[in-house]
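The structure that follows is given in the form of structure tokens.
Showing just some of the chains, left in place.
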Amino acid sequence: MKTAVVIFPGSNCDRDVICAVRETLGREVIPLWHRETALPAGTDLVILPGGFSFGDYLRSGAMAARSPVMEAVVAHGKKGGLLLGICNGFQVLTESRLLPGALLPNDSLVFHCSPCHLRVERTDTPFTNSFTPRQIVQFPIAHGEGRYFLFPDELRALEDRLGVVFRYSTPSGEISGEANPNGSVNNIAGIISEGGNILGLMPHPERVSESILGGEDGRIFWKSILSFFEKGGKSNGL
Amino acid sequence: MTWRIEVFIQLKEGVLDTQGKAVEHSLVSLGHTGLKRVKVGKYIQLWVDAPSADQARAEAEKMCADLLVNEIIEGYTLEVEAE
Amino acid sequence: MDFKRYGLRKEEYEAAVSALGREPNECELRILAVMWSEHCSYKSTKHLLRHFPSTGEKVVLGPGENAGIVDLGDNLGAAFKAESHNHPSAVAPYQGAATGVGGIIRDILALGARPVASMDGLFFGSPDHPVTASLSSGIVAGVGGYGNAVGVPTVGGKTVYDECYNENPLLNAFCIGLVPLDEIVSSKTARPGQLVVLLGSKTGRDGIAGAAFASVLLSDDSKANKPSIQIGDPFAEKLLIEACLELQSKKLIVSMQDMGAAGITSSSSEVAAKSGVGMILHFDRVPLRAADMEPWEIALSESQERMLLIVDPLHLGEVQAVAEKWELDCAVIGETNEEDSYTILWHGTEVASFPAALLGDGCPPRRWPSKKPEDLEKNWHFDMDSLPLPKDWNAALLALLETPSLAPKEWIYRQYDSMVQTNTVTGPGHPLSVLRIRGRDSLLALVLDADPWKCALDPHRGGAETVARTIRTLSVAGADVLGLTDCLNFPSPEVPEQYWALEECIRGMAECCEALNCPVVSGNVSLYNETPSGAICPTPVVGTVGLIPSLEVYLPSGRWKEGDRLFLAGPCNSSLGGSQYLLSLGHRQAERPLMFSPEGEADFAERARKTARMKGASSGRALAGGGLAVALAKDGAESSRGARIALPVPTRHDVVLFGEGGPRALYSVPVGKVPLFRTIWKGYPLLEIGRVEGDTLTVEGAFSLPIGELTSRWRVR
């Protein structure tokens, strides 16, 4: 399993993700500057990390989505390759139209950083196969623009095709307004593409991949991806 | 010839304008009770070299589609004038 | 020459004439005025700062450089410093705070260190003052807006509310970075024949003469004629950080300086003076944002996100390639030579020339008259008999927990990314912040603290107490103290009583540093913090850094276990002077803070460290604001456990429970560890005060509150 982590100017979780994947899985991870126009040969997984690409100016993720490297990233996703966007990376995925919807400023209008409970809604994806169904996990969030938005029709379509993979929940698993840190529709924290190969989520699994940092739920996330490949999953869809 | 193009971007109806709501709330509590509604959007100015106003407009529209506007949630209007 | 128009004194003008051997021209006068402002020259305080001990076994780099560096062992150093950005934050809260954070990060970067964490000291006016809400929300948003975007976690801080900061908020920013000791970049290593390179953003008219602005009183007038305000661009800063670290790891730079106050002039003349080389700068080669800028404006512009590099001509191509990769402007603007002069050219014509050392060191020091305030001692006499015991203890404690300075600061630190870089072991919400160091067992421990009220009552004792508080917190957690940085925020030194307070505060701080072996490795002075409506309390802010050998021996707070015994280590006779309790009752000037005891503090620190190292307790907390009562409430709430407590002492319960000051800590000790714990503390005042049980926090003869009620006030995540 070979992972490429794209670095945009202003990315700031690139190192964190690289360390988390390397240390949890012990597999090869290659940093990729946004001006590259091809992925390293044999790339199985592309990660778009968190941060403030291009300063989050205009709209977060907007300029990164138009970076040179994105042509290769989009092609990888379109042919079924695994593609993961975390936080700012999720914003890049919606701005690239690889995932539906948009991420708007938090309803509080301020940046919000704290640990956060999530309910895992799907355990049949390459990214979540090692969680137990409806498992409650704790991944922290840290974003100013994480309010997931879709117009009602599309939202229904997304829910109908079971595209929601993570929802903000209470520690006991209720999906309530009180558990919603940013005003996202239906408490949505992470969604997957129709092909099941492109995942975007606002919370940060890489921040809970070591016990010294206060949590290890993130390891299950990385292990899912490894186990997908070990069980013969091909990075071209399900 | 250089043209100045003004682009006015705002959220589509149906997308909750939280910023507008917050501004509205603060202004009312500051005593501006005649205020009925606020919408907050973006005001972008572009200076573009183009042979004609129409071509400048076409170029600006392309910039909106390419980057400046997220059509899923935003709409916009343009105005072109000679610099 | 009309030197006064530029803000120079007669002595200063004369010193300049005699050093130059001629009259300075206008451009030179403008430069001198800024370089010799209080903010850049420390002319009123340089001699006072000599009181601080600044050397020690662990000190790699002391004051005088961009930041201090302490030795973490195995060739790793921690570079840290704090800096104030008070005046800019008062005028433009968001941008002032943001550029304050950006500036301190570049200070750390200039040593070749990767910035790994920030902390912020915030001092706001009374919450019911009409501008406090907008100033505080703007400043907090600015700190977060910048720090979050550059990817340096803000892991802790200190927030104080007091009417003395009405319209004069303080923003102090602390940053720490890590650097291998053999890769430290120095400003002393430039040699003749090298290039002076400007890397980063273009130069504009931002904050011109901002340093001079920082050295005058804030009046309505100064708000009207604001210097064009500096705008921070964290995006550019992030690129600058990565570019500089890449240049350094490829060994492409000889020397590096950040551009802070007084911009290009300050940074370049400093390198020239410290390295003992001459320098010629061609200002027409500086990339500009406004084409019509004059040389003196270029000299003094405080445009952000720029670094000055000294580069060997052989490496220029590689340096430019790195700059190109990170999409940063990079221009050769001058060269070093063997002369002794620092010269600025404009299209080939000389516009300014000084002896290299004159700008940095030539300003004649300034002594202000000092006078002990007449009412000082009168304030210390407070008739305790006139102070009734609380009628309703529960209400008294809850009210205290809700005073703005003691209340939880979650609304603030939730706006800060405290976890990016994935090193944060203990983030904001605790008495100290702890970071792991990748690849090592040891942990970095950081505390930022201040106690302006005690400094106002008795600057000497208050200064000592401020430093001591940070060290107690580190010792209780099990850390060895490596050193500290400080920001001295004071009002005008031109008022004799205020100058006296400054001197005394520094003496008190220095006394504590000496006693506890804690060198001062960097710092910053901010004077003239007053508005027409009043002066701030003396506000020294201290950021202290320690090292905990391993996670195993890190003793956190708020970890009571059912059945644990609770101990108060330390004397019961603390003082209500400057305590949150007396303040909340409206007694601002009452009682004298506790005397500083060098032996007692050192003894405490030793035993506290031993307690952690020998794993003698399950939880420990040095007493701070609100005294024992607030420590019990916070620990109980964080542990979600109650306790039964009795205070078998004759001292008034309000003094025991709410008094502050002195080396004291609250410990919870598992029953099995009690003998060990007692042995460690044998010979030190120690009182077993109760046990952890149930879900009510009860102190006999005082309060009794359900833990749920406390957690709802003191909510931690």
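Chains here go by letter, A, B and C, matching the order in which they are written, and residues are numbered from 1 within each.
Keep this in mind: a residue touches a chain if its C-beta (ideal position, glycine included) is under 8 Å from a C-beta of that chain, and two chains touch if they have at least 3 such contacts.
Worth saying up front: this structure is predicted, and the values here are computed from it rather than measured.
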Given one representative per chain kind, what formula describes the whole complex?
-> A x1, B x2, C x1
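Here is the rule we use: only the chains that are shown with their structure count from here on.
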With chain centres taken as the means of their Cα atoms, state the distance from chain A to chain B in Å.
-> 30
Using the average of all C-alpha atoms in each chain as its centre, how far is it in Å between chain B and chain C?
-> 42
Averaging only over C-alpha atoms, locate the centres of chain A and chain C and give their separation in whole Å.
-> 36
Chain B touches which residues of chain A in the complex?
-> 58-59, 62-63, 66, 95, 101-102, 104-105, 107, 109, 147, 149, 151, 183
Chain C-facing residues of chain A, complex | 9-10, 12-13, 15-16, 19-20, 33, 50-52, 54-57, 110-115, 140, 142, 144, 204, 206-207, 209-210, 212-214
In the complex, go through chain C and note every residue touching chain A.
-> 141, 144-145, 148-151, 233-236, 238-239, 325-327, 413-425, 436, 438, 551, 717
